[in-house]
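Removed from the display is one protein chain of the complex; every other protein chain stays in position.
So, chain A:
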Amino acid sequence: MRNILKKEMFLTASVVTYVFILFGLMFFLPGYPILCGAFFSALGIFKSFESAREANDIVFSALLPIAKKDVVKGKYYFVCTIEVSSLFLMMLAMILRMTLLSDSTVYRNNVMMNANLFALGAAFIIFGLFNWIFVMGFFKTAYKYGKPFVIFIIVAFLSIGVFEALHHIPGFEGLNAFGCDNIILQLSMLIVGLLIYILMTILSCKKACEYFERIDL
C-alpha cells in the first residue's frame, strides 16, 4: 500500500493539490467563512483527479500487480493525506486563535464563525462529505468527475452556510466560543466531526471499491 501511495503522491498528484493545502491557513482569516479553506483544499485534490484522468492513471494503476480494490484505496490514502495536512494547518491556526490571539479585537469583533474546536470538527465534516460525494461518486465510473464535484460544491456550500449560521441561532451561541470557553461542548463537537469523517471515509471507500470492481475499464 505504501507503493501505491507513493505513486499517487509523486506521479499522479497535481502540484496544485499540494499548494492548496495552504488554504488550511484560512482559519486565520477574520470576517471570512473559514470553512471555505476545507473546500479549497478539496478543490486542490479535485485537480489531481483531473490530471489523473488526462494521464490514463486509473488504467495504468489497474495494470499494476495489485488488487483492483487497492487502486481505490491508494486514492483514498492520498486524499486523506492531503486532507489531514490541511487539517493540521487549520489546527495550528486554531490553537493560536484559541490561546495567544483569543483576546484579539479583530477576532472578538468577527461576526463570522470563530476558529475553535467546533470549526475544526466542521472542517472534518466538509472533508468527509468530499470523500463521500466526490471520491465515491468518481469511482462509479472511474471517469466522470464533473457531476460528483458539482454535487459536492452545492452540498459543501450549503453545509458551510449552516455551520456559519448555527451560532447566531439562540441556544447555539456556545458553538462560537473563544479560547477555552465551553470547552466540553467544543471538544464534543470536534469528536463528533472526527467520527463523522472517519465513518464517511471508511464507508465510502468500501462502496467505491465495490463500484470499481464492477466497472469495465
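Side notes on the structure shown:
Just so we're on the same page, a contact is a pair of C-beta atoms (placed from the backbone, for glycine too) under 8 Å apart; a residue touches a chain by one contact, two chains touch by 3 or more; residues count from 1.
In this text, contacts and distances are computed from a predicted model.
One chain of this complex is left out of the view, and of "Dihydroorotate dehydrogenase", "MnhB domain-containing protein", "ABC-2 type transport system ATP-binding protein" or "YciI family protein", the protein name its UniProt record gives is "ABC-2 type transport system ATP-binding protein".
When the omitted chain is restored, the residue from A:Val19, A:Leu64 or A:Ile198 that touches it is A:Leu64. When the whole complex is considered, the residue among A:Lys7, A:Lys75 or A:Arg97 that touches the unshown chain is A:Lys7. Touching the omitted chain from chain A are residues 3, 6-7, 10-12, 54-57, 59-60, 62-68, 214, 216-217.
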